[in-house]
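Take a look at the structure set out below.
Up next, chain A:
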Amino acid sequence: MSIEPTPRGAPLMSVRDLTLDFLVGQRFAAARRVRALDHVSLDIYPGEIVGLVGESGSGKTTLGRALLGMIAPSSGQIFYRSDDLAAKGQAGWGPHRRDLQMVFQDPLSSFNPRFTIASALALPLKLHAICPEAQIPATTGDLLRRVGLRPEFGERYPHELSGGQLQRVAIARAISLKPNLIVADEAVSKLDVSVRAQILNLLNRMNRETGTGMVFITHDLGVARFLCHRIAVMYFGRIVEIGPARELFDNPRHPYTRSLVQARHGDLGAVVTDADEATLSIPDPAKACNYAARCARRIGQCLTQRPPLEPGADHRANACFVPLSPGATVSEGDPVHAAE
Partner candidate 1 sequence: MSAPAILLEVEDLHTSFGIKGRRTPAVRGVSFMIREGEALGLIGESGSGKTVTGLSLLRLLPEHAHMDATVLNYRGRDVLGMSDEAFRAIRGVDLAMIFQDPVGSFNPAKRIGWHLEQAILRRGDTQDWHAEAEAILADVGIRAPERVLGSYPHQLSGGMLQRALLAMIIALRPSLIIADEPTTNLDNLVERQILELIRTHQRKLGASVLFITHDLAIAGEICDRIAVMYAGQIIEIGPTREVLERPKHPYAAGLLATSASLDRGDAELHELPGEPGGAIPVRGCAFAPRCAQAMAACSERSPPLVVVGPDHLARCLLHEH
Partner candidate 2 sequence: MNRRNALGLIGGSIGAAALPWGTTAAWAQAQTLRAGVTGFTVINTLDPAKASLIPENYIMYGIFNALLKFNDKMEVVGDLAESFQAIDATTLEFKLRRGVKFQDGSDFTADDVKFSIERVADEKTASPNRSKVAPISEIKIIDPFTVRIVTKAPYGPLINYLTNTRTGTQIISRKALEAMGPEAFARRPVGTGRYMVKEWKPNEGVELVGFPGAFEGAPKIMSVNCPFIAEESSGMTAILGNQIDLTSTAPFADVPSLEKRSDVKVLKQPGLNTRYIALNNKRAPFDDVHFRRAVSMAFDRDLLVKAVIFGEGVVTPGVLPPAHWAEGKPVASDFLKFNPEKARAEMALGKYKAGQEGVVLIWGSNWWRRIGEIFVGQVNQVLGTKLTLQAMDFNAAFARAKAGDYDAMVMGWLGLVDPDEYIGEMLGSKGFRNIHHYSSAKMDAILDRGRAEVDRAKRFAVYREAEMLAIEEMPVLSCFTSNVHNLTRPNLKGFTQMAYSNFADQFGTITLS
């Protein structure tokens, strides 16, 4: 596996202090504000695959969509190279559409059911004049071949293809514009185990061959470790830990990261509650560490202060007042959990 020493050079995209609130509509009563992203900062370097890992509701998909301008942030900046896109609203992304692409979770619904695969592939080529009109059929055939499909698939309609085949087409469509960054949102989670491996290998190969950077959103830390150079773990709208994939996986510092790693290994560890019951025991959730309610290691400070995401020297950062020491094992003594 080719883990490149990242980051280096100028970032391709930078997110600074990005905050995004949803108003949950209560038609008559006051609308409830739900914070999907909470002062998130992140750099993505050219050619790099950054994994966004977290549970549902962690804000990873929201962050991915904000990167592509599909959703407007409440505050904060999104830089593409040095261009602050968020400041210009939707229009900011206009000139960069070609450079920023996306692969979706559900392969079937990411294709308009009314058009054949070939015409779905041809449209972006035409829109951006990637190749002369006459060469479009040849180019689409070529694209299909690159993702391991026979060019004849072009004549079929989306529903005639299997999930794995469609996901290949989706990747072909994304790379056809030769983008600088692809956001892949749970791109393999709906696929069968045997197919998932094929797609992961394909994505990996594409990254190496084209140097296209990727933001890979997944709930599966193992998958992220395989594909990503760096991983950012998100919890309730915040990045709680970020670092090179393998190191982060092998040596988690944030308790949440660790429980994700343990969950993969079949261990429950110290997690005791569901997220929706978590805030029950926190006096003022607005001031506490997001994770405090579920955290077995929490100390007094965790309930009154939000831990900042502090970068360390080894490209790693975590937002925890009591991070796990390097090399800590699962059985290492944790502070006693003052339950109920």
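By our rule, a residue touches a chain if its C-beta (ideal position, glycine included) is under 8 Å from a C-beta of that chain, and two chains touch if they have at least 3 such contacts; residues count from 1.
These made the cut because all candidates are chains of the complex that A comes from, given by their letters.
A quick note: this is a predicted structure, and the numbers were derived from the prediction, not measured.
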Inset, instruction - Pick out the one candidate among 1 or 2 that is in contact with chain A within this complex. - result: 1
Legend entry - Touch list for chain A against partner candidate 1, complex: 1-2, 55-56, 162-165, 192-198, 200-201, 204, 219-223, 225-226, 246, 249, 259-260, 263-264, 266-268, 271-277, 280, 340
